[in-house]
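Please read the structure below before turning to the comments.
This part shows subunit A:
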Amino acid sequence: MEPTTLLTASNIITAYDQSTILWGVNLSVLQGTVTTVMGRNGVGKTTLLKTIMGLQKAREGQVTFKGEHITNLAPYKIARAGIGYVPQGREIIPKLTVQENLQLGLEATPDYKPRMAEEEIYTLFPILKEFRRRAGGNLSGGQQQQLAIARTLISGPALLLLDEPTEGLQPSIAIEIGDILRQLVTTKGMAVLLVEQKIDFAKHVTDYFYFMERGKMVKEGNAATFDFNELQEHIAV
Partner candidate 1 sequence: MLLEVNELAVSFGGVQALNLQHFQLEDRELRVIIGPNGAGKSTFMDILCGKTKPDTGSIVFNGKPTRGLTEVQIAEMGIGRKFQKPSVFPGLSVYENMLLATRMKKDVFTSLFSRMPAGVQEKIEAMAERVGLTSALHKQAGALSHGQKQWLEIAIVVLQDPRLLLIDEPAAGMSDREAEKTGELLLELSKQHGVIVIEHDMHFVKQIATKLVSVLVNGKLLMEGPFEEVKNDQRVIDCYLGRVNAQLEKL
Partner candidate 2 sequence: MYKKIISVARLAILLLGSSTMLLTACNSGTSKTEDAGKDSTAANTVKIGVLHSLSGTMAISEVSLKDAVQMAVDEINAAGGVLGKKIEPVIVDPASDWDLFAEKSKELLTDKKVAAVFGCWTSVSRKSVLPVFEENNGLLFYPVQYEGEESSKNVVYSGATPNQQLIPAADYLMSAEGGGYKRFYLLGTDYVFPRTANKILKAYLLSKGIPKENIIEEYTPFHHQDYQTIVSKIKKFAVGGKACVLSTINGDSNIPFYKEFANQGLTAATCPIMAFSVAEDELRAMDTEFLVGHLAAWNYYQSVDVPENKKFVAGFKAFCEKKNLPGGAKRVTDDPICWAYTDVYLWAKAAEKAKSFDVDKVRTALHGLTFDSPAGTVKMDDKVNHLAKPVLIGEIKPDGQFSVIWKSQGLIDPQPFFTLNKQ
């Protein structure tokens, strides 16, 4: 069966005050795939995610999710529509405990009931169970990252937006997170839109690549056919 398109962004233009960051971005995410946007610092990857999430108003262009317009809706409405967002820097609510942070994920559900049982989450991220009474702000970076992902999973989103999830993580955890993402996509049919700078990690999880430069997509392709040497050249030196 042909996978359906879950999210499309067409011709998005976004600007902070005077400076335009996104210059007409086009992108689509298929159901049950991991789509990765790569690019150097400051090309607008994070802004793209923020625009999809409604945190940053798009000046032009459209975002559709499950066939419905969600352009410039309030973030909480987009979250309730089924998009989970794990921002750069994780943004754990620092003075809430791990368990409370997890519980906050339920806000995106209409009936305040978990879509994924707490136990299931704890089997995915055993460390969270151990630390569930600790304040979120006292966790290490990797633990926070796991918590941030777990927090969105609890509401069973159709699409997960991940912004540089491996930044500042020790490699073993990065691999672990990659594995979990793959697992979610294959077993639950979830879609993931990943923003990354690190090729190794991206390669490990991605189905479809976009490469972004100065607010525009300049290259795209299947993971299998993507020319990584060229990409590496672009990103590194």
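Inclusion criterion for the candidates: all candidates are chains of the complex that A comes from, given by their letters.
Basically, a contact is a pair of C-beta atoms (placed from the backbone, for glycine too) under 8 Å apart; a residue touches a chain by one contact, two chains touch by 3 or more; residues count from 1.
All figures in this text were calculated on a predicted structure; none of them were measured in a lab.
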Given options 1 or 2, the chain of this complex that touches subunit A: 1
Touching residues on subunit A, where the partner in the complex is candidate 1: 16, 18-19, 40-42, 137, 166-168, 170-171, 174-175, 197-201, 214, 232, 235-237
